[in-house]
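Only one protein chain is missing; all other protein chains are in place.
On to chain A.
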Amino acid sequence: MNIDDTLLMAYVDNALSPDERQCVEKKLDGSAEAASHVALLRASRLPYQQAFAHQKLPPVPENLKRKIEQMVRAFASNDETIEQYGGGIAVPMQGRCTPRVAPAWLAVAFVAGAFGWAGLLRLGPGATPDIMSASASLESQGASPWVRAAANYQQLYTRDTLAHLDPDLRLSERIVDEIRRDDGIAVSIPDLSSIGLEFKRVQRLRFHDKPLVQIVYLPKSGGSPVALCVTKEAKPDHAIAAQDIDDMDVVTWRQAQQGYALIGKTDGMDLNMLGKQLSEGGGEQLY
């Protein structure tokens, strides 16, 4: 029998059979080092649970309780839930990827001019007439189940959820590759930094066992996260349409058999204009 840490801990904790104890004690007779370890381990037999039970901790913050209850309600009451799979939480990155040529699906025209990014900052009601008409049309039809699920999911995100998350560009690049290769969704990550939206992460989600991509941004100047969600939708194209789902503003469109939903609480940001520009293509891409 070799004397190792596991055996010595079992020995001092009286977890060995009489024969095993006898064997260990014989070995201890010939090893001052092992005997020293035993002495230390014996001294470590302490009332840990009792000690920590008396440790004074701050109570669970009421704000945290409320947030957890809100999450629980959202998940418990919604059968149309979204599940996460694939890449996890971002880990640190050393650098920023060079913007690449945008795939055809999202050739967003992020250029100065009539629809430059500066125009997206809301200075007043920002919806254009075509958006309003499309919106009315969509609302009469009701939101797609995946859009509703994505909006409910996005409601769980607060600024605090993402504020301390440093974007992991290498992991994000890998996830984008997986989305293109495994999920068959032609997706790129638009670089929206010029309008004050910092890319935080991209996630592979599932809705009704179908892949759903969530790209999350956080406004640098404050405010709630904004998400661009994409899934496969084998239906005809439709122009952008705006609607409210609970507390969330949602702008949707469909192109090339892919459905898009831009979701957020638009404090200061005109999602309609942003959605219009994303749907029209062009602009810088992170991946």
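The rule is short, and it goes like this: a residue touches a chain if its C-beta (ideal position, glycine included) is under 8 Å from a C-beta of that chain, and two chains touch if they have at least 3 such contacts; residues count from 1.
Criterion: contacts and distances are computed from a predicted model.
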Protein name as given in UniProt for the chain not displayed, "Na+/H+ antiporter subunit C", "RNA polymerase sigma 70", "Stage 0 sporulation protein A homolog" or "Nickel transport system permease protein": "RNA polymerase sigma 70"
Who touches the missing chain here, A:L16, A:L165 or A:A186? A:L165
Please give every residue of chain A in contact with the chain that is not shown. 5-6, 8-9, 37, 39-44, 46-52, 54-58, 60-61, 63-65, 67-69, 71-72, 75-76, 82-85, 88-92, 156-157, 160-161, 164-166, 168, 205
